[in-house]
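Excluded from the complex is one protein chain; the other protein chains are retained at their positions.
So, chain A:
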């Protein structure tokens, strides 16, 4: 079989990988902000919950989390009378998002803490409400600081999506395994797939660089 005949099924898989990456990165970004700010909160309940979330998801392996959500959670749901059986797509996106969100939360916390203290003092002196201080002072300065690390995390997330093939989701890695089973042509298939992942990572890096430049403008005042 010609190697070009692999391209159609592989690009189908690549499209699934792209969608998984986009959804889980956005959802993970959301988790990062919620729990990163939660860890800095003065509310002990919110803070405790955020710290527990971050420690659990950074402290265990992604594949353990994925299997736990896909295989173990339904059994727990049964015990408490809830239907927690998720289709592979949902389990995959949730696991990826929660995992990358925990790493992102630490980035958010670090960037927010790196905003100089004088900024807060000035905001207090100007009688800003705490919500306004967050939106107008903290985040516009902290978000540009987070972007380079977020770029790395997004690529990390793209690579991690390959693991969802193990819960039978038809992404690029899954298609590759199927074609290899069928044709035994492992050298061609896996070389192609490696380059496809590399290409996607380069595009993703470029997108994150653009986003970085866009939010970099927030740092300069004048709004």
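Structure notes:
Please note the rule applied: contacts are C-beta pairs under 8 Å (C-beta built on N, C-alpha and C of every residue); 3 or more make two chains touch, one makes a residue touch a chain; residues count from 1.
Rule of thumb we're sticking to: contacts and distances are computed from a predicted model.
Its UniProt record calls the unshown chain "Ectoine/hydroxyectoine ABC transporter permease subunit EhuD", which is the correct pick from "NitT/TauT family transport system ATP-binding protein", "Ectoine/hydroxyectoine ABC transporter permease subunit EhuD", "Hydrogenase formation protein HypD" or "Modulator protein RsbR". In the complete complex, the residue from A:22, A:89, A:162 or A:215 that touches the missing chain is A:162.
The residue from A:5, A:119, A:168 or A:186 that touches the chain not shown here is A:186.
In the full complex, chain A makes contact with the omitted chain through residues 55-56, 58-65, 67-68, 71-72, 75-76, 79, 155, 159-163, 165-166, 173, 176-177, 180, 186-187, 190-191, 193-194, 197-198, 201-202, 205.
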